[in-house]
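Below: one structure in structure tokens.
Heads up, one of the protein chains got dropped from this complex, but the rest are sitting where they should.
For chain A:
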Amino acid sequence: MFKNEEMEINLGPQHPSTHGVLRVKLRLDGETVVKCTPIIGYLHRGVEKICENKTFFQGQVWTDRMDYVAAISNNLGWAEGVEKLFGIEVPRRARYIRTMLTEMNRLASHLLWLATHALDIGAMTVFLYTFREREYLLDLFEAFCGARLTTTAFRIGGLREDLPPGFIKQAQAFQGIFLDCLEEYETLLSENRIWKKRTVGVAKISAEDCIALGVTGPVLRAAGVPYDIRKAFPSAAYAEMDFEIPTRPEADTYARYLVRLAEMRQSHRIIQQCIDGLPEGPVMAKIPKILKSEVNEVYHSIEAPKGELGYYFVGEKGGTTPYRMHVRAPSFVNMQALSKMVEGRLLADVIAAIGTLDVVLGEIDR
């Protein structure tokens, strides 16, 4: 009477826990996932093509809208990539402020990740607590550049303006309370038996698979590979900072949670060093009003909260716009690991796997 056959269902694109417009086609045998195919492209805007028709100054506003929870990291990649193409030297104070803001943005991004990931798995309280601290950071961004999400924080050659009065004091206040807040999240989650049941041993991916697929960021570090662009190819003021690369050997969802929490502690350390050692001086280098490129190509990558974010610029002779611009988006590459993580496991683990990859669909589709 009852046949035993596989069933195909769609998870998304309007599913609340796919973090945007991600559609995952799942082939199920009962509750076990047989095949998992992520389908992307619902948020495609053609940023790379648009940037070919915009000048090097104008293109930055599109980078805000790629990874909108970590817009400052995207701005940093764009600004430093263009500076590398034209050989512009950025003043030391500007580099320190850039580093500080990027690390604050990493905190904001990881807080949003923790909130939504915990919400997907079923812990509601953490969501409210992390958003409280994230609000503090967004207020700091608003004080610095006038917008909370689409920041457009940096300019080619430095910063538009210096820090506003009172910024350092506010940042210090945040620094003072943040470690206590992290301990609160750990009280709620780290030892919680429901959280551990949902995360320990779930969505495993080995270091070899990570490297073969090009997966970077906390997912790679949770598999035991200490690879961080901030150490490997330091830009901004990262070479002068003292911090560690947290790693874990387990390579499961729980290990990624621990790695990201440890990363938040390191970011906190970097922000403190930036505040303490903030040098005096100008924040803007002298640059021409119109940037005209030569035949040249540049690849510049930074450590975004999600992994390696790379910008590839090709210049043509006398061109005011990039001849070609390509983005190596960390979410897009990390997304490949999803099928490897969930095939052969339960349907409920797909939700945990999407959450632990920390994907932002604005960046995947661009």
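Here are a few things to note about the model shown:
By definition in this document, contacts are C-beta pairs under 8 Å (C-beta built on N, C-alpha and C of every residue); 3 or more make two chains touch, one makes a residue touch a chain; residues count from 1.
Everything that follows uses one rule, which is that contacts and distances are computed from a predicted model.
The subunit not displayed here is recorded in UniProt as "4Fe-4S ferredoxin-type domain-containing protein", chosen from "ABC transporter permease", "Cell shape-determining protein MreC", "4Fe-4S ferredoxin-type domain-containing protein" or "Binding-protein-dependent transport systems inner membrane component".
Shown as candidates are A:W78, A:Y96, A:Y136 or A:F332; the residue that touches the absent chain is A:Y136. In the complete complex, the hidden chain is touched by one of A:S17, A:T32, A:Q175 or A:N192, namely A:N192. Although one chain is not drawn, the whole complex shows that of A:P164, A:G201, A:G214 or A:G319 it is A:P164 that touches it.
The missing chain, though absent from the display, is touched by one residue of A:H15, A:K35, A:K54 or A:K231; that residue is A:K54. Contacts to the hidden chain, counted on chain A, fall at residues 54, 57-59, 61-62, 125, 132-133, 135-136, 139, 142-147, 150, 152, 160-161, 164, 177, 180, 184, 187-188, 191-193.
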